[in-house]
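With one protein chain held back, the other chains of the complex are shown just where they sit.
Here is subunit A:
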Amino acid sequence: MTTDVEAPPPAKESPKEEGFLTLFLKNLWSANTVTVTFLSIFLALVVGAILIVVSDSAVLSKFAYFTARPSDALGSSWDLVSAAYADLFKGALFDPASFQAWFNHTGSWQQAFGPISETLTYATPLVFTGLAVALAFRGGLFNIGGQGQAVMGCVFAGVAGFAFHLPPGLHLIVALLFGLIGGALWGFLPGFLKARTGAHEVITSIMLNYTATLFLGWLILQKGVQDPTRSDAISKTIDSSAALPALPEPLRVHLGIVLAVVVTAGVAWLLNRSSFGFELRAVGANPPAAKTAGMSVARTYTLLMVVAGGLAGLGGAAQVLGTADKLTAQVAGNIGFDGLLVALLGRNKPWGTLFAAILYGALRAGGNLMQVDIGISLELVTVLQALIVIFIAAPAMVKAIFQLRAARSARLGASMSKGW
């Protein structure tokens, strides 16, 4: 016997028709990842402004009599910060003054496009190393070895660039392929060790970073590699037939950025449209289910690290064939490690990584001008980059600061610590 309880009236429903604008604003203000990314950049600039003021003793001294004449302190702070950020912009995108000069025939177009050229030059290798990290991460691997892979890419591409003497075009392709192979080899090792023995890729790839850097340092002092006219650690110059074609001096941007865009499209295709991409996403999201469905997790890990290593190797090759023309101990700079941050900023998506790399390149190029023009240390740019990453890594904090309503689907990018 049952007694039916009368169901209470349905909770207030009737979703009101919402206009496009309200819907747009609502979505914008809900905690989606794009909004969080932009707000993180904004917050980083705010904190950066405070650091700029604090690090300038002249401005800081005016805060000593802040209560007496606050306008002094505030005004000079504003002047300093706005000048600094204006320089950041001018150095990274364009300076209206140099465009004006170009139109008035008092300056050249090279000057007008100089900032953009610098931004893209810095961005190019980061696109590749960022993709190397992002792709591996989608497959569940934390490829911290981008630096070593990029260094090996530099070594292989550089050696191919001065040791072989081939016709233009062909030489470039061979050198790029060598870079790819060098990086792929350095990616294969941790991938294979992970697949076969379960050795954690973080540990092995960190060790291989040191190995690659030390190998480079040793190699450039060897006979046949070292420039015979120099006594310091520097290699022979790469044949011009192997160099990536660049815009005329003093612009530095080269064909590498085009290659980077093409490779980004390729990685996006690989990830979403290929069987291997399907496998790597399945393995990355749920290895036991991938295994149960008949995929070989070990094979996927190995192949994935080979591909990721190859990407980082291409980044190294683009650096040495495009920007530098010799191997030095510092030729790869920090591109591998910056790639980690670029991938995080780009949320491990191919196109996101491309844009993140360009943002990094812009900060770097703008930072140079900021340093030259008003003497703010280039380290500030590093701090800005770090702050952006910190805010992005802590989306809950950004959301709390801006009181974002939680988006329904806000899973805020897999945390980078997943690999542990």
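What we mean here is this: a residue touches a chain if its C-beta (ideal position, glycine included) is under 8 Å from a C-beta of that chain, and two chains touch if they have at least 3 such contacts; residues count from 1.
We take it that contacts and distances are computed from a predicted model.
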{"item": "Among \"DNA-directed RNA polymerase sigma-70 factor\", \"Potassium-transporting ATPase potassium-binding subunit\", \"Cytochrome c-type biogenesis protein CcmE\" or \"ABC transporter\", UniProt-listed name of the chain not shown", "value": "\"ABC transporter\""}
{"item": "Given A:Q111, A:S241 or A:S296, the one touching the chain that is not displayed", "value": "A:S296"}
{"item": "Per the touch definition above, residue among A:H105, A:H165 or A:R273 touching the missing chain", "value": "A:R273"}
{"item": "Sole residue of A:I173, A:A285, A:L378 or A:I401 that reaches the chain not shown, by the stated touch rule", "value": "A:A285"}
{"item": "Positions on subunit A where the hidden chain makes contact", "value": "1-5, 7-8, 11, 273-279, 281-282, 285-286, 288-296, 408"}
